[in-house]
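All protein chains but one are shown in place.
Presenting subunit A:
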Amino acid sequence: MIELLERVADEDPDRPAVVTHAVSRSYRDVVDDAWRVAAALTRAGVTRLAVVDHEAPVIVPLLAGASVAGVEVTQYPPAEPDEIGRLLASFDHDVLVTDRDDLAGLGARIVRTSEMLDGDVPCRRPPVADVRPHLVLTTGTTGAPRGVRHDWTRLAGGASHVSTGEGQRWLLAYGLHQFAGLQVLLHVFAAGATLVAPAPRRPAEGLEAMRRLGVTHASATPTYWRFVVAELRADGGPVPPLQQVTLGGEAIPGPLLGVLRETFAGAAVSQVYAASEFGSTGSVRDGRPGLSVDVLDRGEQAPVDLRVVDGELWVRSRTGMLGYHGEPPVDADGWRPTGDLVEVVGDRVLFRGRSSDVINVGGVKVHPLPVEERVAAVPGVDLARVHGRPNAMTGAIVALEVVPTPGADLDALKLALRAACADLPSAARPRSIRFVETLDTLGGKIVRRQTQ
């Protein structure tokens, strides 16, 4: 990553690299901070560390500096001390970079950011490491998070095709502890663009950042975009003049693409299919749901190849992870299931949901996503979540949670929801409908695990 930053810093040192409501850090500032970090870590002899709760102006130079020094960084999600303690134990971290006082006493050596970022830029830069490891935790939407081992050189190689984007201002809607956040980061710096990083990263703050900080491009999960559209409807304020709207991270309902095209009329809408484990398979810009069947069976030479096995998408990736933490390296030429259930319809590969989201209703497997798509199109529905609800009669039933549009007649809406699903197979019809104020999300994704 340092090479991407230095390329722009040498060309245009004052160009903003990272912007928040509070600060603006230029490419030169970030490069200088990165070398301070590299020198500090080298001096301290640190080889692995965890980091908690830092905002982008700090975490970006930390990641860049650590990669130069060959130090494996893992950014933890924001969490309470008990959870941080569990993560430290799970991932064998004994160095924790944080400015939080409540994380002392967890058994890890605490390093304050001031210990790395203060002082002069080193005159003698430490040698650049050949191996640049990085560990990304999965969001844990289907269980405990796993550590996914990456290499910065390999990750940055995936951004080598990015064309110049001076003047573009990309919203950071993901956390930098997420793989999708790192992808945005690398794309921005490869393009020589500016990262706009509001804190916190919730959709309301994202929308405010789009309006106040001149965001031109934004990449987020479908769930995040649904919330943004709901916020726009609720506050009635101006629609940000985005040039690019990108979706990824979870299955993308077809109707949402139409809503986004209508809402952000001047923006190109694209989809990215990527995951922590296998990296990115590229973007789809034709505005249609799903992927083109051209992504399947591209041949041995393709760095990333996909195929459908028993209704599930499998991947072979030479640009993805090296392996999971604590496990042997994966075979880059081996095929692995993605957990994404798909159906080939005509010339498209359409996503039906995650294998872990399938609801078993009396022995009938129900995919929540098609039901959710149908419900989301009902007027009066701002957001919807379909999930399994345990039931003594059938094992589980399809349950629906809906965030209604403010002022909606809930009795009439309930009838409309039933009518919208009336022609679905009996097992797929929602048998439990609840109106809620908001939906639980994790890492910007709707949690569809079976719940009580």
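Please note the rule applied: a contact is a pair of C-beta atoms (placed from the backbone, for glycine too) under 8 Å apart; a residue touches a chain by one contact, two chains touch by 3 or more; residues count from 1.
Criterion: contacts and distances are computed from a predicted model.
*Asks:* Under which of the names "Acyl carrier protein", "SoxAX cytochrome complex subunit A", "Transport permease protein" or "ABC transporter ATP-binding protein" is the non-displayed chain listed in UniProt?
*Replies:* Matching the unshown chain against "Acyl carrier protein", "SoxAX cytochrome complex subunit A", "Transport permease protein" or "ABC transporter ATP-binding protein" yields "Acyl carrier protein".
*Asks:* Pick from A:Ala39, A:Ala173, A:Leu242 or A:Ile397: which residue touches the chain that isn't shown?
*Replies:* The missing chain is touched by A:Ile397.
*Asks:* If the hidden chain were put back, which residues of subunit A would touch it?
*Replies:* 361-362, 389, 391-394, 397, 399, 418, 426-427, 429, 431-432, 434
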